[in-house]
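A single protein chain has been omitted; all remaining protein chains appear in their positions.
Which chain is which? They are A, B, C, D and E, in the order written, and residues in each are numbered from 1.
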Amino acid sequence: MKLPSPRSASVASVIAGAAISASLAFPAFAANDPTPNPGDTAWMLTSSLLVLMMSIPGLALFYGGLVRAKNMLSILSQTFAIVALVGVIYTVYGYSLAFGDGGSLSNYIGGLDKLFLKGVTAASNVATFTPGTVIPEYAYFVFQMTFAMITPALIIGAFAERMKFSAVLLFVAFWVTVIYFPIAHWVWGVADPNALVDAATQLAAAGDEAAKAAAQTKIDEINAAVGWLAGKGALDFAGGTVVHINAGIAGLVGAIIVGKRIGYGKEALPPHSLTLSMVGASLLWVGWFGFNAGSNLEANGATALAFVNTMVATAAAALSWMIVEWLVKGKPSMLGLITGAVAGLVAVTPASGYAGPVGAIVLGLAVSPICLFFVDFVKKMAGYDDALDVFGVHCIGGITGALATGILVSPDLGGVGITDYTNLETFAGTYDMMAQMKAQAIAVVATLLWSGIGSAILYKLVDVIVGLRPTPDQEREGLDITDHGERAYNY
Amino acid sequence: MKLPSPRSASVASVIAGAAISASLAFPAFAANDPTPNPGDTAWMLTSSLLVLMMSIPGLALFYGGLVRAKNMLSILSQTFAIVALVGVIYTVYGYSLAFGDGGSLSNYIGGLDKLFLKGVTAASNVATFTPGTVIPEYAYFVFQMTFAMITPALIIGAFAERMKFSAVLLFVAFWVTVIYFPIAHWVWGVADPNALVDAATQLAAAGDEAAKAAAQTKIDEINAAVGWLAGKGALDFAGGTVVHINAGIAGLVGAIIVGKRIGYGKEALPPHSLTLSMVGASLLWVGWFGFNAGSNLEANGATALAFVNTMVATAAAALSWMIVEWLVKGKPSMLGLITGAVAGLVAVTPASGYAGPVGAIVLGLAVSPICLFFVDFVKKMAGYDDALDVFGVHCIGGITGALATGILVSPDLGGVGITDYTNLETFAGTYDMMAQMKAQAIAVVATLLWSGIGSAILYKLVDVIVGLRPTPDQEREGLDITDHGERAYNY
Amino acid sequence: MKLPSPRSASVASVIAGAAISASLAFPAFAANDPTPNPGDTAWMLTSSLLVLMMSIPGLALFYGGLVRAKNMLSILSQTFAIVALVGVIYTVYGYSLAFGDGGSLSNYIGGLDKLFLKGVTAASNVATFTPGTVIPEYAYFVFQMTFAMITPALIIGAFAERMKFSAVLLFVAFWVTVIYFPIAHWVWGVADPNALVDAATQLAAAGDEAAKAAAQTKIDEINAAVGWLAGKGALDFAGGTVVHINAGIAGLVGAIIVGKRIGYGKEALPPHSLTLSMVGASLLWVGWFGFNAGSNLEANGATALAFVNTMVATAAAALSWMIVEWLVKGKPSMLGLITGAVAGLVAVTPASGYAGPVGAIVLGLAVSPICLFFVDFVKKMAGYDDALDVFGVHCIGGITGALATGILVSPDLGGVGITDYTNLETFAGTYDMMAQMKAQAIAVVATLLWSGIGSAILYKLVDVIVGLRPTPDQEREGLDITDHGERAYNY
Amino acid sequence: MKIVTAIIKPFKLDEVRDALTNIGVHGLTVTEVKGYGRQKGHTEIYRGAEYAISFLPKLKIEVAVDAALVEQVIQAISNTARTGQIGDGKIFVTPLERAIRIRTGETDADAL
Amino acid sequence: MKIVTAIIKPFKLDEVRDALTNIGVHGLTVTEVKGYGRQKGHTEIYRGAEYAISFLPKLKIEVAVDAALVEQVIQAISNTARTGQIGDGKIFVTPLERAIRIRTGETDADAL
Partner (left out) sequence: MKIVTAIIKPFKLDEVRDALTNIGVHGLTVTEVKGYGRQKGHTEIYRGAEYAISFLPKLKIEVAVDAALVEQVIQAISNTARTGQIGDGKIFVTPLERAIRIRTGETDADAL
């Protein structure tokens, strides 16, 4: 019942560089499989529904409130339909592509062995990060599914109010297949700690050189089969690269390719309901605890740490945006507060299980001015119409978080350091920040390139197939009427 | 300590038909009572608040968004007041009627032994489906309470915008007492698996024929005391019959008896806020995990399965409605998407713990066209004004799900099969689909008849006591002003 | 390891009055620290996010819906910014002040030993109420943080629509520091049951008088170090005094000091969206299970009891308000229903872990008429403009609940009685209601005085520093434009 | 040319529109308004505060027509908008000096 | 007969209505409008985008009255709607040729 798992992305690389001490004395794991603890299962199920709540209604409202009333239903429909579409795709082949056995391609993609959830039953379990601890595979499956649902839904904010519903759905179906599942595999296709610990135990118990070599080979094999970014040691606790950088750059590319909204920069395009955006942002915050603390796959002290980091980084980022805006613009806006909070949530995502709470606060304080700069100035200068600031908040916030993770994980800065399951005793204190930052940078750049270029191609493809953009008259009338034949409000 | 429990509704019938093998070798349950696992308790409490969230604000918004602004508060008030009213009734006598000891009437109704929660304390536990596992009775009580709250709230959609507040409350008080509590008892008044296993153990250990006969008698007694639909082997994991068919038919009868809204078919009666309906539908989806996965009464792999089924059936149903509407009407509406999702949730409710995920997807794909047909065509043809399609979605979706459960539970189709606690070893593979379908059909018909006829009588009774309908002028002015003296919006 | 904890507020006083029996035979707690159960941890994390959801979006919507549209964003911003601000403050020094080691001042305030969460790690645990049971300290920390966030957010309803954003933030920063953290310490700065049990075990095992005396001294020391209201035996399960009376009186004082809204009593100032208020109230109800049942710090039968009490008291109070309003005003309003529910939630807060369900229903039925009287009549008579009835609902409801707790905890009335960890055997049945009521009254009066007088001083201070009130023109234009430069709605 | 302005009860709009179409009026403009008059409103109570609502929702219909049509228009509106109860509304006729269709620049009768 | 149309600040509505009732005017129609004039608006900022809002919320009151009452109506409105600050609004008087009460068919002065 092995399974890759988000958090220990660093294990492989760490182990790759560590001499395996022969004095290890792990208790051998007997054949009797561990049973999931109901508490862990309860937490994973709760987390999964929280991440669903982030998409619907959370993100849908956050985004929807920011568009004009005539495009409200288009945002709501796109979000809801993406959730539904990805739910089915994920069951049919997504889970298998992301977390199945990729065989010889296993550094780059999962396999087809779990198509239609083949072999998964209510009795299947997967490993968590604590050796010897498991959760039901269905819980892991559905938790990961909710991540695959929300990521493409994030993208639509960039080209809001001007892309056809059919184009959005087609693009998303392509995008999760070609961009998301592979990247998820690269980063989260990690080694099963139980298998590693088993092999390390063999190594320790090995009587002769041959046995030692065999055990070492086993360890090397396990490590060699992980996703290539995981193999480089990139840390991404809950999805800074896989979710936010990934969606953010895809959004930017889409906004540029589809072009600006009619009237952009000339007419006022004010949010139709900041109230709804605030509700959405609040539900994002609440749900994000499932996203981040759920990524620990268990309910323990480390989970509580991820939870606390999510809380305090977000609080700090909201304050920080408020203060900067107050100083620069003279007034602290509600939209600024909630945008800051989302920027904080994004930034803390990759760091949530690694940083300490004070580090998380510093990260939160830092990310808001950076994102604000992109949202307010860079966007205007560069002249693209990233309607709901998917790039400015998610991509930039995600990059900030991904890089900061390499810093804040350091035990010297209150971080938790990196876990080497095969060598728990000798590892402490050997944290190499430069090496880690390099790994982080590689993950960021790889994601930007694969998602940026890949998405561009997919948009063009969709344009050829169904056309990306409605006619100007349809756009003026609003997508609610032209795409869906309804109006959001009849007061 | 003993307690009926939703899932094992089939136990009785299966056992009834199975020869009890004398070679059973269950470990005897010692007198030392099991203690609830905090993880199970946490999940049951979480599930309970999720089901409350389904009613308020979930259902209230889903329904409320679909009426005209002038009747918004009437929907919100009715839902909220029903929740409050049933909360008190359930504590006073509802729990006792549904799950108390009915003595000689125990096939048809619970008893009065638990009036005012008599004898229930923080230390009382009830059995779950895993022999030897318990949860606090208070958790079970409150979980079941939330079901009793939402079921009558579902009904009000059928006669929305035209029934007096006083009439609604009076009807609900009658209805839960005469219709809901008995039906809940019929279906969920099942045998305690612990008691069954105990008796089976006795049987196995019995030295002589007399002891064997005594043990067998005990088993027969336990099985004889269950609710009559449970006794027929009807499967309803989380409430397809008890909740959805039951509410749906009561709604239809109400819509017909109270008559059409003024202007129905002539004036435009568009939803005043599809945005709010989308929020409501999303919260229904999120909360429904409590409803379905909570119905497993524990947090284990089977719970995760119920969770996954709830996710994927809903996703498939939303997509399915979207596609059918796109093909038939030319445009996929947001309202269609969310209506499809709700239809999927309804249909998967009875099947959620029994089907496999692929079966659940198929069920989701199938239910939407069926419901769409009733909502779009049958309603128009037949000429009733089921304002918010309680019949078309909940009753029809519930029937679809109840019947499909009989199919999808089959291990050949990826389902989990049926558990026989007294004979776990020999049971596998003996699934008899025709027998099961018959049981399902009996449950559907029994519910339609009891609820349909009973509700009709109750509406008439309420009409005599306080009158069902406001005057035409009041109806034109809107129930918010006339019933509650308020307006929902003052922009 | 050690940690004060809400529920056992009564321990100290009880013990203070009880002769410690030498025949105690507790098993000694070995040095091996207990590990948190994942189920308890899952529940505490779930509870924490529920309490966050109470603030945002719950309370923000409940309040926001009740103001005019032009002040909507001011309510949303204030709530959101308070959550963010207190989140940071609490991490920096709030937790330490409330729950750190106060040394010689430990009856009145915590210390500075936990500034910036010093010494807290993912491996730190704190005791719950069950001897030998712990939860991660981070979980306890973040749970308590959410209480510190919502309490000042409650206050703003009293002076809604007329206080400057800068003034609100400054006031809150002062207020949590000077009023909230101390009062939290007074009431919840209780003894660690593990330490008590340890000492009691020593006492029991003591061979000679000297050892006995030493053990007794230890017990006395532990008891002497608790918060002074805890020491008086005041019971406040989840925050009736600390949260509701405290915020309610601070609100009243603020409303009086800042003065009435322009147009109050002359123009119509109707709620701009009762729909949103209903959503807010519903989310408050749902989230309040985290608040109350989370305050048990574990997921067990007692937690389920607190959950049930929260459910039924609220249901009863909503019904009760509805009925009284129907009788007195002729129409049952939606606003009345939800206000009643909130009053019920407030009242049951201190009693939730102590009362029995029937007692909770009676409390719910009783609190609504009392609050209604203040909201409807006293406010008008006295002529203050408590805009959103923070005093009438939270302070009055809180006082009702605090006093009722002293009654309903009585085992004779279905309550759970009071736990004496040092003397579990001999305690049962010795409940002294008069003594308890005195303790409750002292806690109420102390809170009213400290918060009332302290808040008055702080408002005056803030007025001097930044000014409390906008100009009349700004107030007429609405705080959304003047404070935040935005409008909530652009339909 | 004249402008005929009618204040009517909201739910009468469709009927009035149809009646006007029947007599050959193919354009009109509708505004949501609040009317104060003999028809009494209702009282709203929000917690302690009671508000007498005396402004009631009405629709204002404006039709620019050739003078010759005015009588017919008045009849059409009167007949369809009447319920016989207080608050049915008013019809006002005011002079219209010029009319222009923006799209084409046509004027007066041609513009309507 | 005349129609007196006044554009006023929204919070003055109740006062104006009372003043009109006092001089015997028992009906009027109110419309929510946006006014552009000398009174300057405000700026709204949503993330990067700044919008100068120059249209301000106003109420338009329309009163059909007998010509003889016009002067009084103007006085009543002027006195109560005036705050002395820019943006108090305007009063316009236009001719009214006919008036009909839909409910009864009464015309002109009787219809008001």
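Heads up, the rule we're going with is that a contact is a pair of C-beta atoms (placed from the backbone, for glycine too) under 8 Å apart; a residue touches a chain by one contact, two chains touch by 3 or more.
Just so we're clear, the structure is a prediction, and the values are computed from it rather than from any experiment.
Participant: Let's see if you follow the contact definition: name the visible chains touching the chain that is missing.
Facilitator: Per the touch rule above, the missing chain touches A, B, D, E.
Participant: Just the residue numbers, please: which parts of chain D touch the chain that's not shown?
Facilitator: The list for chain D reads 3, 17, 26-31, 64, 94-103, 105, 111-112.
Participant: List the chain A residues touching the unshown chain?
Facilitator: Here the touching residues of chain A are 263, 266-267, 476-477, 481, 485-487.
Participant: For review purposes, identify every residue of chain E that touches the missing chain, sorted by number.
Facilitator: 2, 6-8, 31-38, 54-55, 58, 60, 74, 77-78, 81-95
Quick note on the criterion: only the chains that are shown with their structure count from here on.
Participant: Going by the stated contact rule, which chains contact chain D and chain E alike?
Facilitator: Correct list: C.
Participant: Counting C-beta pairs in contact, which comes out ahead: B-D or C-D?
Facilitator: Result of the comparison of C-D and B-D: C-D.
Participant: Same residues or different residues where chain A meets chain B? The copies count as same if more than half of the interface numbers are shared.
Facilitator: Chain A vs chain B: different; shared/all numbers falls short of half.
Participant: How many angstrom between the C-alpha centroids of chain E and chain C?
Facilitator: Chain C and chain E have C-alpha centres separated by 50 Å.
Participant: Express in whole angstrom the distance between the two chain centres, defined as the mean CA positions of chain A and chain D.
Facilitator: 56
Participant: Would you pick out the residues of chain B that each touch at least 2 other chains?
Facilitator: Within chain B, the residues that touch at least two other chains are 37-40, 42-43, 46, 299, 485-487, 489, 491.
Participant: Residues touching two or more other chains, restricted to chain D: which are they?
Facilitator: Chain D, residues with two or more chain partners: 44-46.
Participant: Tell me, which pairs of chains are in touch?
Facilitator: Going through each pair of chains, those in contact are A-B, A-C, A-E, B-C, B-D, C-D, C-E, D-E.
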